[in-house]
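Take a look at the following structure, please.
One protein chain is absent from this view; the other protein chains keep their places.
== chain A ==
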């Protein structure tokens, strides 16, 4: 009987996947794949994973394919950190027992899901406003910006062992994200997600370019590419 159920399930998952149905099924259990973004904090607190309804505007396809086969945590304190923090003797600490791991996909499923995700592009208008010029930022200058001038490190890990924990790690950002998305999100996080935990730092066009260049530099470094 059990075997029969498994066969039926497998058959179903094959069919569903062939029709791009995995997004509507498994993925939609934890991700918002239809939009709009959360309109209230109550909804934002309840999020189990990042919104995927604009995945095609956000992610690099090759990274999706790779990560879905070998998922590693990007947000050290989970999607909404508030649900994964407890008070400790020296202050607040992450409660790992509350964190859930992402399901591992086969290469075929990862490739198929990534292709489906890349079709989701409701924010082409925001992306079209960004143009990334070629350029680079010296390591020292970028570090100064992340630390002293902009304070990104308060909430983000800017190196594997340095920075804050509530936001997604920055040292792999450019591996994961399209450059125009990074620029647009830095320019106005609220244009993408009204209740985003990311503040708008009112950066100039020039500084947005520099930040994207620095994120790209960081992600190209040997140990930061995974």
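Criterion: a contact is a pair of C-beta atoms (placed from the backbone, for glycine too) under 8 Å apart; a residue touches a chain by one contact, two chains touch by 3 or more; residues count from 1.
Criterion: contacts and distances are computed from a predicted model.
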| item | value |
| --- | --- |
| Hidden chain of the complex, named as in its UniProt record, picked from "Monohaem cytochrome c", "ATP-binding protein", "Anti-sigma factor antagonist" or "Peptide ABC transporter permease" | "Monohaem cytochrome c" |
| Contact residue for the chain not shown (choose from A:33, A:74 or A:94) | A:94 |
| Contact with the hidden chain (one of A:41, A:72, A:104 or A:128) | A:41 |
| Of A:35, A:82, A:135 or A:160, the residue in touch with the unshown chain | A:82 |
| Of A:99, A:118 or A:197, the one touching the omitted chain in the full complex | A:197 |
| Residues of chain A in contact with the chain not shown | 39-42, 44-45, 77, 81-82, 85-87, 90-94, 147-151, 153-155, 162-166, 188-190, 195-197, 199-202 |
